[in-house]
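Below is one structure; the comments refer to it alone.
For this view, one protein chain was removed and the others were kept in their places.
On to subunit A.
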């Protein structure tokens, strides 16, 4: 069977309260989407405009740096129905928002606390370790940035 745009990805939330199969059931029934690879400057307004083209958006929860409480490049988009969320999976995932290719994936459902980045320095984990320079996501990854600040040892 070839893959479909609405299939679950391989990502599973390690902090999910419940079993793997419970998480998967939630993912298969969910009307909530995770949106990733956004710029830190992408606004709720931009997200709302794009995702409204797939259905009626119930709520958008911006992902925030745990300490700074500023957007850190991801968000949750909730629709009223699964079928509308499927539209976003089919037609928005892999297209551009604010000039960046965004990733749209199923989410088991927003719970208070999940809007915060889980990286050590407050943003997303992926921004801790990446080594590329990404102007829309604070430049170099956090670890690399720290190393660069310290300077060469010799």
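We adopt the following convention: contacts are C-beta pairs under 8 Å (C-beta built on N, C-alpha and C of every residue); 3 or more make two chains touch, one makes a residue touch a chain; residues count from 1.
Quick note on the criterion: contacts and distances are computed from a predicted model.
Q: Out of "Nuclear cap-binding protein subunit 1", "Protein NODULATION SIGNALING PATHWAY 2-like", "Programmed cell death protein 6" or "F-box protein GID2", flag the one the UniProt entry gives for the chain missing from this complex.
A: "Nuclear cap-binding protein subunit 1"
Q: In the complete assembly, which of A:12, A:28 or A:48 touches the absent chain?
A: From the options A:12, A:28 or A:48, the contact with the absent chain belongs to A:48.
Q: For the full complex, which residue in A:66, A:90, A:114 or A:130 touches the chain that was left out?
A: Of the listed residues, the one touching the omitted chain is A:90.
Q: For the chain that's not shown, point to the residue among A:5, A:70 or A:146 touching it.
A: Only one listed residue reaches the unshown chain, and that is A:5.
Q: For subunit A, which residues lie in contact with the unshown chain of the complex?
A: 4-5, 43-46, 48-50, 53-54, 60-62, 87, 90-92, 95-99
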